[in-house]
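Showing just some of the chains, left in place.
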Amino acid sequence: MKPVSVDSAHDMSLRIYQTPVHHLPDDLYVPPQAFAIWLEQFAGPLDFLLYLVKKNNVDLTQMPILPITEQYLAYISELDTEHFELAGDYLLMASTLIAIKTELLLPAPETPTDERDPKAELIERLEAYAQIKVVSQRLDDLVRLERDVFLAMVSMPSQDIMNAELPNYSANLLIDSLFKMQLQPDYQMHTIKIDAVPLADRIANISRQLSTQGTRSFYELLDKAQGKIGVVVSFVAVLELIKRQLVGVISLEADRYTDVDSSDNTNEIGALSSDNEASTLTLQWLA
Amino acid sequence: MTDTYNSKQRHEKQASPSAALLSLTDGQLQHLENISKHIEVLLHASEAPLTAQALKKHLSLSTKELQQALTLLQQRLDAGVLHLHETASGYRLQIADDYSRLIQRIFPQRQERLSQALLETLSVIAYKQPVTRGDIEQVRGVTLSSNILRQLFDKGWIIEKGYKDTLGRPALLHTTPQFLDAFGLSHLDELPPLPNMDAIRALP
């Protein structure tokens, strides 16, 4: 993970994608494809800038912005368009550097402005980042569970005995889990609150139904066992899916409602539909 | 608490040469004691059950050493709550059956609830089998915790069979007939059709 590995790759002969790499010269010329890989060693543009500062052998506060900008841009220009995705953050930094450079080249304004000195700001960010980088190393040096010490794993008592009360699982649980994996912005999945009907589960379940069946009415998507709260959560789930453009509304047909099995739960559902026309919301999978 | 404990008896019968241990010198016994501790460590650390073969290979043991050390291990475990369980796929350490009620009482959800991480891992194995650990990590985008694999092995839902012919020859994971049973399937073909994940993933 250290930039020196460019040099340490020196004595190897290897092939990165289509480009044979017999040796990497010290002046850091790297073939374009290999460059993308080389860049991946850095945790980002700030890390890369730190490397350049260090390479120029200067104190961070004395950072010579002009040569460093030149060097930075020279490296980044090596990136071919295929790797723009990787380059996004690097390009953003490039534009910051160019802005700073431009500012430095322009004559100083006669009246001092309120704006902060962008160079000072950049140095501050570099310092803050360098601090985090050092401390992340220190964190990594701590004795860590599952790297330096290990939990003891044991099996539960015999399956037969424990299984006596085991429920059977539906295979749809598997599919729903895959949907969740793909659909959930997972950092929300872990919010701690007790939902009678978890939204994430409804989203996954409705996605599965719609993606396999194409079109369904809102009513058909409900899990009748979940009661009123289930209707509300399902509605929010549908809105979320519409927002993500996974699901579209086909029609609000009038009076289809009565076609739907009008047994036990309809009262509850009916009570929620806002007006007497009892129009049906029909949804379609768009993905 | 223990009398009906058949696999223990089975082990003791097979290992009845515990008398044979009596004829060993202190030095030899100490050596075996160390081996038995190493075996205990590996059984605690392994995701999948370990075969006699694997134990012998990892610790460079003869068959006799292994048997003697396993006998010692079982003797030591008898003082606690674990026992050495031999399954078709190898040895593992297991909480004695007598404690199943205690566990059920205190962690009732432990049996029923399958965590999202466990389900995702299982789904990837079920749909893409055979897969390596690395494949699963690739699909899920996170490192796989040993604990999850261990749980899947414990439930008997997955097994290791064969190796992928790449660097490190990682073991290949498959689902088992017990997995099909637990999910009410009679054949892998009956798994619900996989939605088009690429389409979903590609969406903004």
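Annotations
Letters are used for the chains, namely A and B, taken in the order the chains are written, and counting of residues starts over at 1 for each.
Just so we're on the same page, contacts are C-beta pairs under 8 Å (C-beta built on N, C-alpha and C of every residue); 3 or more make two chains touch, one makes a residue touch a chain.
A quick note: this is a predicted structure, and the numbers were derived from the prediction, not measured.
Expressed with the labels used for the displayed chains, the entire complex holds A x1, B x2.
Note that only the chains that are shown with their structure count from here on.
Of all residues in chain B, those touching chain A in their complex are 44-47, 82, 85, 92-100, 103-104, 110-112, 114, 116, 119-120, 122-123, 126-127, 140, 145-147, 150, 154-156, 182-185, 190-197, 199-201, 203-204. For chain A in complex with chain B, the residues that touch the partner chain are 146, 150-159, 161-162, 165-175, 177-183, 189, 207-208, 211-212, 244-246, 287.
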